[in-house]
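Remarks on the structure that follows.
Apart from one protein chain that is not included, each protein chain of the complex appears where it belongs.
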Amino acid sequence: MPTDQLGVAGYSLPLSPTGASSMLTPPPWHFAGDVVMIDYRVDPAAAAAFLPPGLTEGPDPGAAAAVFARWQWCSDSGAELADPGRAQFAEFLVLLGCAHDGRPMARCPYAWVDQPVPLVRGWVQGMPKQLGEIHQTTPFPVGRAGPRLAAGGRFDGTLSVHGRRVVEGTVTLEHRSDSPPPLHTVPLAHTRTFPAWLPTDRAVHRLVCSEVTGVEFSEVWTGRADLRIFDALDADFAALRPVEVGAGHVFSYAETLVGGRALD
Amino acid sequence: MPTDQLGVAGYSLPLSPTGASSMLTPPPWHFAGDVVMIDYRVDPAAAAAFLPPGLTEGPDPGAAAAVFARWQWCSDSGAELADPGRAQFAEFLVLLGCAHDGRPMARCPYAWVDQPVPLVRGWVQGMPKQLGEIHQTTPFPVGRAGPRLAAGGRFDGTLSVHGRRVVEGTVTLEHRSDSPPPLHTVPLAHTRTFPAWLPTDRAVHRLVCSEVTGVEFSEVWTGRADLRIFDALDADFAALRPVEVGAGHVFSYAETLVGGRALD
Amino acid sequence: MPTDQLGVAGYSLPLSPTGASSMLTPPPWHFAGDVVMIDYRVDPAAAAAFLPPGLTEGPDPGAAAAVFARWQWCSDSGAELADPGRAQFAEFLVLLGCAHDGRPMARCPYAWVDQPVPLVRGWVQGMPKQLGEIHQTTPFPVGRAGPRLAAGGRFDGTLSVHGRRVVEGTVTLEHRSDSPPPLHTVPLAHTRTFPAWLPTDRAVHRLVCSEVTGVEFSEVWTGRADLRIFDALDADFAALRPVEVGAGHVFSYAETLVGGRALD
Partner (left out) sequence: MPTDQLGVAGYSLPLSPTGASSMLTPPPWHFAGDVVMIDYRVDPAAAAAFLPPGLTEGPDPGAAAAVFARWQWCSDSGAELADPGRAQFAEFLVLLGCAHDGRPMARCPYAWVDQPVPLVRGWVQGMPKQLGEIHQTTPFPVGRAGPRLAAGGRFDGTLSVHGRRVVEGTVTLEHRSDSPPPLHTVPLAHTRTFPAWLPTDRAVHRLVCSEVTGVEFSEVWTGRADLRIFDALDADFAALRPVEVGAGHVFSYAETLVGGRALD
């Protein structure tokens, strides 16, 4: 039923007479963030088991990344920025290299954020965000209590879920990079999912890809990395443990998420 | 696309090879809780503006309730109970009396919980749960630092959202009641909503009603009440401010939520 | 310098013109709580290494207890109870049996709470409270999502610190007990400590014991127990791991903490 025949309005719940109570503003959503990203490799068969029909292994089976990010976001109005506690969130996500119709993409099997609005917004897109505690090192231009964004700088990231440590990563910067890490430049392929509820329902599952504009990278610093994934969740998650850890990267990034495109 | 053709499984996101990573278990979900509930009245026109087509004002236009509850829940396996931090949450919700096809129901225009699983589970049902801080008085059989569940006992409830106080309620018990408060005994009519994402999408809106079994009330204590709703959110929410405050009730309650039924 | 010559007033910081801003009210403080307690034994030599001069091993060297509790508290005015979020906290503590001058006491080497007021109040008494996440099972008189306070009821408690799981305990009730668990009936012997700050300072360390009145126990349910302490903190903490787990107990408890008494 379209909203105009609904008597109540809103891009999302809560629906209300004017739509003013909607938890989510409609896209576009603008994001800027500081990213600590670690390339790694998983067992290619384990990665393949996470790909739905329509997605294939892609050019580099087993390629994966662990991404810690600290975001600030706003709607087109920018109104959210006036209340920084609502405009900021931290995120950790796992990316698996894959392809759709021969085009390289990334699949995000797991993601955690520390605020409810990005969590629910993730579910609208098909991005499987849950709630967790995510922290990452802040660089500072002064003093001894933080790295410089320069060779030798050390950046750590941590994820805890339900009071248990799940992921720890470390990047030690070595040099500037000519290009951003590949898995951060390809589209994300999600399965937009609406669980069944009524007796006659079948769950909605659509293979979609996120459409972004306004992508900007700051300079990218790269170095050696370490990644520790602990056995604190379920066996499916544990199957994506690193078999090899590659380089780490630290950069700032911005994008505008404008909506989704069907891949199925 | 049904899950068995999907290559990955799960009642909800995250989808994974075996389904073990799903954030939500499928219903039924069992709940037990301690409730502090305050009857009040809102402007009937304001309440009516929250009702979608298919719902009418019902037998008592303007009847409303503010409900503070502290829940424990589990799936059929009961496994969640072994990790109490995951099995417990606090909730505050507003109920408006209404009717569907002549049958008295309640509409929940606003709800807040303090844990992500009930939040997302709410969105599957069409219940507009957001994240907030909810607290209510605990009675104790000993000592001076809490009321007895008896005449004279005072129970307070509070809701804060985004670091701002939104609701405060107080109930002072006077006597046992013969029956539970009416708005806690009728079905909840929700609009199950899936926001649009793809360019060709229209949002999904289904008028549904929750189906529960195993309803149990403890004895109900009733008394005088006070309710303060502050101007900390949007104008639609503010329109549901009390024009009159009625009785308050304190009781324990259990139900099993088995799924939804279409009302449209 | 006494407060009356100080120009500013308050039982604790923050000091302010009238004293109204003090974070702590002065004692007495009234407490009521629900307790899940597990008797266990540690290596007696490890326990002895936690006892300062003046305390001896006591009648049962190696006797220990793990205590999960959910408290509500108020000052003499009772004013805190009107804002339940400020009047409630959860606590986990370790107790070691000991003695002073032949009188059985308990030493609390570690304690965690989830609110700042009890943390700072702990430091005034010499009780080493830190901040953690503590959860324990709630019993309910109705439904399937919680135990009854009766034989067969299962109660779990958990402690996480800095996003890592530290303690898990389980009690399965078997029968009512004639008396409360001994380590919950003896005085607590603390080392009231004020760290050094000025160049000429030596830290203040006073061996003290807490003085309580108004002790009340509800009926005590007892049964078999399990206790898991994980290697997530430091080696001193790890030395208090259980070498044997005894009975578990579930009860409500109240006391009024009126102040301290010197033991040195």
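Should a chain be cited, it is by its letter among A, B and C, assigned in written order, with residues numbered from 1 in that chain.
Methods note: a contact is a pair of C-beta atoms (placed from the backbone, for glycine too) under 8 Å apart; a residue touches a chain by one contact, two chains touch by 3 or more.
Small disclaimer: the values here were computed from a predicted structure and weren't measured.
Participant: Among C:P44, C:P182 or C:G259, which one touches the chain that has been omitted from the display?
Facilitator: That would be C:G259, which touches the missing chain.
Participant: Mind pulling the chain B residues that touch the left-out chain?
Facilitator: 133, 158, 160, 163-165, 232
Participant: Tell me where the left-out chain touches chain C, residue by residue.
Facilitator: Residues of chain C in touch with the missing chain: 1-3, 5-8, 11-18, 20-21, 23-24, 26, 49-53, 83, 85-86, 109-111, 116, 119-120, 123-131, 162-163, 191-200, 202-206, 208, 233-237, 239, 259-262, 264.
Participant: For chain A, which residues touch the unseen chain?
Facilitator: Touch with the absent chain occurs at residues 30-34, 70-74, 78, 81-85, 87-88, 133, 135-138, 140-147, 154, 156-158, 160, 170, 214, 216-218, 252-256.
In this section, only the chains that are shown with their structure count from here on.
Participant: Moving step by step between touching chains, how few steps can get you from chain A to chain C?
Facilitator: Tracing touching chains, the least step count from chain A to chain C comes to 1.
Participant: Taking each chain's centre as the mean of its C-alpha atoms, give the chain farthest from chain C.
Facilitator: A
Participant: Report the inter-chain centroid distance for chain A and chain C in whole angstrom, where each centroid is the mean of the CA atoms.
Facilitator: Computed from C-alpha means, the inter-chain centre distance equals 41 Å.
Participant: Measuring from the mean C-alpha position of chain B to the mean C-alpha position of chain C, what distance in angstrom results?
Facilitator: Distance between chain centres: 34 Å.
Participant: So which bits of chain B are touching at least two other chains?
Facilitator: 83, 85
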